[in-house]
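Got a structure here, written out as structure tokens. Questions coming.
Every protein chain except one is present and positioned as in the full complex.
Letters A, B and C mark the chains as written, and numbering starts fresh at 1 in each.
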């Protein structure tokens, strides 16, 4: 199978879906003439023209709402929000409008909309450009929220999202764009929304993660294998719907769990996962579920502070060792 | 001690703080001429005039941002957002601005701002007027988030919030406005931000709640006392900072916990509390922490569906019985 | 505002009398529907927030008279009259207000969230300004798909102060979209007068920063509204020129059914209802011109009375949504790990103390 980057997987999928369905169109700031702030839409304006690849003014609330309205009439807009931080000015349209319209109007109209946006942040992007808000969206009934960790899943989930008739928040990660992985050619596969995947089998501890943190978890699992620690990695892939059965099945096997996410600790994604595990696998747990997440500060700019405030492989290893304490070999 | 309503406690406090500090001013839609959509600001325009009680256009993003900027220059604005649902159009100013400014600029400037807003919804207010978003704000470092359940706490926390030099989200509840409680006169007390309170002592199970659900929990506790079940009620009062020690101390005593909130179940406030308890009181728990929260739908209008989608005293009782199953009397 | 009589007298000659009578019938139907709605609210048949169109009948009927079946309409929460004037029978509308399964939104939306796909009535929305970008998006879709028609973005005067409105104006003009910004200027957003809310209180001028044409029109004159809408509609459809219509009317009551309207001088309200009653004025006009007579007017009153009563009876007799349908229409495309009817039943039972 060809090995391509996460960026390429997204770019390919967007191109293929534009070619497949004339109602699909891309919309967002700097996606056309500028070729995409992170080059996800590179070349697509040239290939599909300005009707299908639409550069917008800086007016997120306006064009997200516009995309919702257009979707109600049968278009299938795929909107890029440059980074998730900027969706705050448009969040009313996502949460009070897109997520409610199908249900609130008794199912008479659909909103086949995808909003793609990178979350998190590894560089020194400072307080307003480094946040994760996927937990906010995952909280909202009516939305679907996915967050692929590999090029394969990126492609399969983006296809699924574009072909899905509900509003889907498609969460990406700047730090994953250049990562590589196998993606089959000439295979119109989709990855189902709402289904997690055991990305690596293990017996000692379950690590639950998504997006970039799954990549971290896979590295850590590999590293700990050398020490004789067998880590199972459950990649959520979807935050809403949340695939609780897959998580629980894994924890019932390993009896120990660590949850890792890049967002802030309190009220973040890890809270929901830990709360779910203790509820549904209480009798199987040999140690409390530990959560690894970002430090609770507006991300400081200074290089070392910035790096230290996001969870690292070290943070995960520390947590794994903690939950394994007292376990007899 | 005089018994007054939650509404009266808020109204009194606003008036007293306006009288105390000339830099305090109220701002919001319909708070003056209209006397407040829910009459919290009734009479204050008449008493303090339009300089101190400012009716705004429908422009939440604009006037919340304006209040942040005014706070940076030393005013102490207390903004009313008519209901929490409408803050979505202003959330960028709260989360990307108010919450970051003190930290991000190295402590050079303060944002002594209070945003008051009712959350939740009991009537048939339908999908866009019945939501709870306090978990979103509680997630954000730099904000303080409080949610009083009684007239006493409403007064004490509002005083504390107005006198605090950080941005404080002050979460109210429509259904609490007419509830009554004792509030001392001529006593300039404050309720500390960041400190929970054991509102009722008990030995069999801890119920953790805040705002309206604390009122529900208190009723349930009373009711179950007749059946010989002793319920301890921990009222969070602050969601950020979260008083974990008080929660944990209670659970270590009772060994069982139920968490109740009016918001949606997944990724809601109950997740953080349950995750915290299993982490810090793992060895003390005799049963999984159960969570009681709203059904995950855009709130339907129809009367019975609407009522059934919000947690009730029955929901709490059911959960308490579940965690007590197998406990020997 | 020109007097209703002045502008209409000459125009009346050229009108089809049946049309005129139909407009009157529609306005009267809206009037009576809203009056009875208010009663039903007091009887607790209707819950939540409920906003009436009393005083805005000519605005609504005039607009609808100008539209074609191709057109789409997005409104705010004060929309009972719009969906009825667009052609949806009063029964399912009242049933929606009652929260019944037979309601236009299956009882899930209520007064603020009426919808009817068949007539392209694309919903009432309750976040101020939220419907405006949606309407612009619908216009975008029409243009994209090369379809005829225009989209109406209805809103109130107070709505013209929110960011979404301005962003929408820019996008509509920038991309030449067939959309009509239809501002129902009843002078107030709740208790806030236009002058308290807008630095430019001549709302029709609010397109000036966007090169969008605007006009002010007397919203109590059904023919004036219709004609302006027809003209601007045609321009929007043919030239992709969006426009603002500032339609001035008088709000007969408080902001919503439960608003006691204490901030308006009672004398102002009384004389406003006297002078600016579009239904009574139109009846007088038609009567003066011998287009209708007393008998016809009486017959209309009876007919409307009966139709509204039938709507209430229909709503009353309709079933409530079933608990097991709590999660129906949660998602259009089903996916794994979402709750179903059994979950709904169990959860409701717990909630009601039946488990």
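The rule is simple: contacts are C-beta pairs under 8 Å (C-beta built on N, C-alpha and C of every residue); 3 or more make two chains touch, one makes a residue touch a chain.
It should be emphasised that the depicted structure is a prediction, and the values quoted were computed from it without experimental measurement.
Checked against the full complex, the candidates B:47, B:165, B:182 or B:225 give a single residue touching the omitted chain, namely B:165.
For the chain left out of this panel, the touching residue among A:5, A:179 or A:309 is A:309.
Among B:11, B:41 or B:93, only B:93 touches the chain left out of the display. The set of subunit A residues touching the chain not shown comprises 29-30, 33-35, 37, 55, 57-62, 85-86, 88-89, 123-129, 295-297, 300-309, 311-312, 314-315, 317-318. The omitted chain makes contact with subunit C at the following residues, 161-164, 166-167, 169-170, 173-174, 197-200, 205-212.
Where subunit B meets the chain that is not shown, the touching residues are 25, 51, 56-57, 59, 61-75, 92-93, 96-97, 101-112, 141-142, 144, 164-166, 192-195, 238, 241-245.
As a working rule, only the chains that are shown with their structure count from here on.
Chain centres were defined as the mean of their Cα atoms; on that basis the chain farthest from subunit A turns out to be C. Per-chain Cα centroids separate subunit A from subunit B by 30 Å. One finds 36 Å separating the Cα centroids of subunit B and subunit C. Residue positions of subunit C touching 2 or more other chains: 105, 107-109, 113, 125, 127, 130, 163-164, 330.
Shown for subunit B are the residues that touch two or more other chains, namely 61, 85, 88-89, 126-128, 296-297, 300.
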